[in-house]
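All remarks here apply to the structure that follows.
One protein chain is absent from this view; the other protein chains keep their places.
Let's look at chain A:
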Amino acid sequence: MATFFGEVLSVFSRAVEDEDGEELVEDEEDEQIRRELEEKREVHLHWNSEVSESLQSGNKLQCSDFILAVGHNAASFLSVYVLTSSSWETVGHVSVWNERTKASTGQSSKESACVFHRNKDDPSVLICQVFCYIADDQLFQWTEKVFACLQHRGLNVTVLSDCSVTDYMTADHLCTSSAPFLRSLHTGVFSGRTACPSLEQPNIITGLSASVLNHCQVYRIAAVVYQCYSDVNGPDSVSMETFKPALAKLGKSIQLDSSPSTDVLRKSVQTTDIKSNLYI
C-alpha cells in the first residue's frame, strides 16, 4: 500500500471470517500473572521531600524550561555537558519497569534510569534524563503523570532524542553521509527559531518524544523536539556533540561545559548490554 507521502507500507489483510467464537476463558493463573504484570508496569513518580511537600499542598512545580532527554546519546549529552557542574541537584526519579528494562552494567539501580535534576541557582529549569526504554502502553502514563506536576503557564519544553539514521527517509541518499545530524519538530504555539531544519516528510517521531510533543500540542505548551540521527547504534561521543546547538538557545539558564572531562565521556560511551545470546 502506498501512502499519501509515497512511502510503501506493508499492511496485512484483516479479512477474517467472523464466526461466533468463544471469548477467551482465562484461568486464574493467567489472570494472576496478568494482574501482577500490570501492577509492575505502572509508572511511579518519586520526588524528594521538598518537592513532594510542595506538590501535596497543591502547588505545581514552577518551571519555565523543561528539558527532556530520551535515549542514551541525548541523556549522556546532558550528563557530560551540563550536569557535571555542581549547581544541579537531583529532585526525583520515575520508576518504570517493562520486560526490556534489565539491569545492565551501566545502570546499577532503577533510580538512575529516569532522573529529574533541577538547577539550584535557577530552580525554574528542570532536566529529565530517560535512559531506559518506555513501552508503548506506558508512554501515556509517563507523560500524564510528569506533566501533572508541572505548571503549564509559560512553560517551554525541549526534547532531545536519538534515532538511527537507517530510519531516516530521504530522496537524497547522500545527505545521510553527513550523519549525525539534527532535525526538529515543534508545537503550534512554539514561537522561537529552531537550531536545525525541520524534520521532512515522510519521517515521523515515535516513542516518548512523540508522546510529550503530542501532549504539549493538545495543552498548548511551547515544545520542540530535536532528533539526532546517528549512524552508530549505541552511545557515541560525536552524536552527543550534535545536540550542542539545541541547547545554545537556553544559554542563560544552561551552561554548556566547553571541555568535558574525558572520564565522564568514557563512562558514558561504555557499551550497553547486547541483546542476544551471541556472546554467551
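Simple rule for what comes next: a residue touches a chain if its C-beta (ideal position, glycine included) is under 8 Å from a C-beta of that chain, and two chains touch if they have at least 3 such contacts; residues count from 1.
In this section, contacts and distances are computed from a predicted model.
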Worksheet item: Under which of the names "Autophagy-related protein 13", "Proteasome subunit alpha type", "AP complex subunit beta" or "Presenilin" is the non-displayed chain listed in UniProt?
Response: "Proteasome subunit alpha type"
Fill in: Chain not shown: contacting residue from A:Asp65, A:Asp162 or A:Asp236
A:Asp236
Worksheet item: So which of A:Ile33, A:Ile204 or A:Ala248 would be touching the chain we can't see?
Response: A:Ile33
Worksheet item: For the chain left off this view, which of A:Asp137, A:Asp167 or A:Asp257 is in contact with it?
Response: A:Asp137
Discussion item. Give me the chain A residues in contact with the hidden chain, please.
Written reply: 10-18, 21-27, 29-30, 33-34, 36-37, 99-100, 135-137, 176-177, 179, 231-232, 236, 238, 271, 274-280
